[in-house]
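For this depiction, one protein chain was excluded, whereas all remaining protein chains were kept in their positions.
For clarity, chains are labelled A, B and C in written order, and residue numbers in each chain start from 1.
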Amino acid sequence: MNDAAAQEFQFGSAEHQRETAISGIWLFLASEALFFGPIFLAWIFARHADPTAFDAGSRQTELMIGLTNTALLIASSFAYSVGLGYIGFGSRRGMAIWLAIAWLLGAAFIGLKFGVEWQMDFKKGLFPGPAFAIHGPARNGAQLFFAFYFFATALHGLHLVVGLGLVAWIIFRAERYTAERHSPVHVVGLYWSFIDIIWLILFPLIYLTGRAS
Amino acid sequence: MNGYAPSVTVEGREIDFLILALTLVSCAVLALVFALILLYMVRYRAESGVTRGAPGRKTWRFEISWTAATLAVFFVLFIWGGNLYVRLFQPPADALQIYVVGKQWMWKVEHQGGQREINALHIPINRPIQLVMTSEDVIHDFSVPAFRIKHDVLPGRYQSLWFQVETPGTFELFCTQLCGVGHYSMTGEVVAMSQPEFETWLAGGAAPGEREDMATAGKALFAARGCSGCHGEGGVGGSSATTGVSAPALAGLFGRLVRLQTGATVTADERFIRDCILTPDKAPIAGYPRIMPSFSGQISEEDVLRLIAYIKSLRSGSRT
Amino acid sequence: MTHTSAQVSYLDDGHTLRSWLLTTDHKRIAILYIVAITFFFFAGGFAAFLIRYNLISPKGLIGSAETYNRLFSMHGILMVWFFLVPAVPVTLGNFLAPLMLGARDLAFPRLNLLSWYLFMAAGVVALYAVVGGGVDTGWTFYTPLTSFYSQGHVVAAVAAIFIAGFSSIATGLNFIVSIHKLRAPGMTWYKMPVFLWSLYATSVILVLATPVLAMTLLLLVFERLFGIGVFDPAIGGDPLLFQHLFWFYSHPAVYVMILPGFGVISEIIPAFSRKELFGYKFVVWASIAIAVIGFLVWGHHMFVAGASLYSALVFSLLSYMVAVPSAIKVFNWIGTMHNGYIRFDAPMLYAIGFIGLFATGGLTGLFLAALAADVHLTQTYFVVAHFHYVMVGGMVSAYFAGLHFWWPKMTGRLYPEMWGRAGAIIIFVGFNLTFFPQFLLGYLGMPRRYFAYPQHFEALNLLSSGGALILAVGYLLPLGYLTWSLFYGARASANPWGATGLEWTTPSPPPTENFAVTPIVTKAPYQYRRAEAVER
Partner (left out) sequence: MTAVIVRLVGVASLMFALLAAELAATFAFPGWGRGGIAIVAATMVGVAAFGFMELRQEGATVWLFAAAAALWLMILLGLGSLDPLTRTLYPTISITP
């Protein structure tokens, strides 16, 4: 967004441009929601094919890491929202600090997920394929679960990495934003919370449903 | 063979009748559309001096009427097509079962008596035939235009198709689901013959002594694969007293309702028995421990079919 | 306002390559798209021509089934994702949406340019897949054939479609937000031209269906690269899940291909009948209804695929529902012609041809919605004929109608009218000759995607291939005379057809800024003055 001109030439006012940007990102998020739709449907199909074995696979996941990660993302969304609140009052410093906290929490999620949890999964031989570690009648269903697991977490992680890039971009440009004009901060915040929402759905699908009775 | 193959099944003729009705409805609508367009093109061409009158403002009456009329016609067509469809895929109980395995790029057929054929299917007329079909690799589709019927054949699942042919003859068989380079060559013929001729055909080829029927072949597998170790000789079932483990009786199982550990009941059909062999944990049976190993990947589709044929052949005396 | 040079035509606002490749002007981007899409149309068309050539003989003339499979796959992929889906929205839509809205540009001009670059990147990847040997899976990519058995460049082809999908999403998002936020003062929703409504309905599908396809293709690639995935029957995965997801996109995508056509026709019929569109609100809501109900019918592609009987019954009923709004539209266009002062310029000829061909294509869809009839007809040439009637007879006719109608606005030149009419008639005749025999072939049982076929289908195939030759002439003709008109055509006035709509109030070609003064809308669309017609 070019802050030199009052607004781009196709808009009537700066407020008009802001509203348009916010509607645009919401529509994009609607599109993103449908992007994740097939993963959820795949979960329904895969679990329905053999619920017992699918749940047996699910119980091999690292619940404590999943739980920590959920807490990290909730805290991160909270931190970003506080940062957005600060720029609403014109405090760039407050915004930058809280966005940095949000960034660190997000980065911690990535580190735990791919640096620790995936490594443990690989070590336990849980990646589907001929070397898959679970044998016996639950083998196939558990492989199906882990095909879902690795795909879904990889894709969610990819979104989070993009989000980290965007948050960093906002922090580096912090001095451009004012109390009145900060729609990029708002737009990135919506995306950041959306990634959180996707995880809030994936978390029970991966860690909890298979453990519930 | 000339181009037009008249339908040789009762259901096929009903489908033809439905298609005819659809054609008539379509032609009537198209005639109306084209007649109006042509009429207006001539009558209301810019040069024409015909008086036009004031443009009509109230359009909703027209809109409601043609919407309602369209809906009514559609609903009749839906009921008609749906009713027939449900019958098309509900085979009668007394159908003669023949097993079909599709693979790139051939159809393998096996009769109950163990007669096998490739890219051909011999059937008797005036008797319902049910095909139990599966695929070894990709999705195929078993289609016989003269019967007006087709169904996809999927790997890992059983699909069923049934028909009753009234006229003897040779009919084209196509694979109609793209299955790779040889798709176009995955064709064959269905030969319908009278019952006596069919008996003769079944008896031809290898002498009865050399050919095992499917159930006999299945019986050998039942022993060789260790099934009888738990389920007992002849599939009578096992308990800690007899085989050392508690295993359900298989004799008389086919077609019965089975209670699952989830509380649901299912009919023990081919699909169910297949699942029990390949993915035993999927639908554990009430009252038995989950100890059955999976045979997934260790047994060919054709052998699974033979085991099923054997289990079907076991008529039990004790109806437990 | 720093923009004082408002009256420079967008074509004259810079002549360098850079001024085109880095433009954010929606009109220039539309032209960039037209060039790209024309290329893909003729590339896909060439494949179609070779397919028809092969089928002249029952034994196949091009020598190898593998080549044949790759040809029809390439034809499908190029035509669906690189011509039919984008065709009207990114060309006519891009050019006209801001003009019809009374706006200076779309809401996100840079996103619009990005969308073109994504489209071109996708095109390059697709061409790489084709040149590198192509794919033999058909455009439907059914698993497990595609994930485990196919030998072709599946990953490249799928990547191309994945990237093109994001181009679609960007375009659809831009249209929806622009229509919500950039309407000129006074332009209420019911004062919008039907073309904008249909663009809106199209965009709804693009934004909400395309991501589902994108994810499905990712799942497919995951399965192909790692040998394991949620569609793999060997571990209990369901190949039908792929079909559900694929058709969740691809059935609504069929409406992406036809809805903008409805919009074009709804502009042209009133303009050449000198009459208000009959039942404006019904036409408008029919578009929206199609966009919504179109998402509820995908299962009718799977009546013999092994899905449950219940779901087949539900999807059959819903499939009939989606035909109702289409029927409403056909009747409304005919109602518009009633009592009109009809002229027969090329756009109108294409539009009339569209109504007839679309009605035929739509009605044959009823055969495929009727469950039992579908069992016999599906996966045969009946289906091929059905969707070509809707897609080629319908959509391509509508695209040509719109291209001729707005050609003077876009280029500032008139095309030669007699050639235009000749082209429209040749295409209509050639199309019917090509595809009507295929209905009969399908009823007789000829399966799709067969490289060689039984002898008794030969006569009808020969007829079809002959028609294709005429059709090819019909498509090459406009390429010739429209290009000619760019250099030698007469200069066009601002409103050569005497049509209503804000786009006709600007000069032809429009200035970069579209409108010197933001227009204020007071009237409903299509207020044709009837006395005007008598003068002509």
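By definition in this document, contacts are C-beta pairs under 8 Å (C-beta built on N, C-alpha and C of every residue); 3 or more make two chains touch, one makes a residue touch a chain.
This is a predicted model, so every value here is computed, not measured.
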Practice prompt. Could you tell me which of A:A14, A:A75, A:V116 or A:A133 touches the chain that is not displayed?
Written response: A:A75
Response to the item:
Checked against the full complex, the residue among B:Y158, B:F198, B:F222 or B:Y310 that touches the missing chain is B:Y158
Fill in: Residues from chain C at the interface with the omitted partner, ascending
180-181, 204, 208, 212, 238, 240, 244-245, 248, 295-296, 298-299, 302, 307-311, 314-315
Discussion item. Which parts of chain A face the unshown chain closely enough to count as touching?
Written reply: 19, 22-23, 26-27, 29-31, 33-34, 37-38, 40-41, 44-45, 48-49, 67, 70-71, 74-75, 77-78, 80-82, 85-86, 88-89, 91, 94, 189-190, 193-194, 196-197, 200-201, 203-204, 208-209, 211-213
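Assume only the chains that are shown with their structure count from here on.
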Item to complete: Between the chains shown, work out who touches whom and classify the graph as line, ring, star, complete or other.
Response: complete
Response to the item:
The larger set of C-beta contacts, choosing between B-C and A-B, lies at B-C
Discussion item. Can you compute the centre-to-centre distance for chain B and chain C, using the mean CA position of each chain? Integer Å is fine.
Written reply: 36
Worksheet item: Approximately how many whole Å separate the CA-defined centres of chain A and chain B?
Response: 44
Worksheet item: At which residue positions does chain A touch at least two other chains?
Response: 49-50, 53, 139-141
Worksheet item: Where does chain B touch two or more other chains at once, residue-wise?
Response: 279, 282, 296
Discussion item. Give the list of chain A residues in touch with chain B in this complex.
Written reply: 49-50, 52-53, 136-141
Worksheet item: Considering the complex alone, what residue numbers of chain A touch chain C?
Response: 8-11, 16, 19-20, 23-24, 27-28, 30-32, 34-39, 41-42, 45-46, 49-50, 53, 128-129, 139-141, 143-144, 147-148, 151, 155
Item to complete: Mind listing the chain C positions that touch chain B in their complex?
Response: 60, 65-66, 69, 136-138, 140, 142, 144-145, 148-150, 233-234, 236, 239-240, 273-276, 278-279, 282, 303-306, 309, 312-313, 316-317, 320-321, 323-324, 327-328, 330-332, 334-335, 337-344, 352, 355-356, 359-360, 363-364, 366-367, 369-380, 443-445, 447-454, 456-457, 459-460, 530, 533, 536
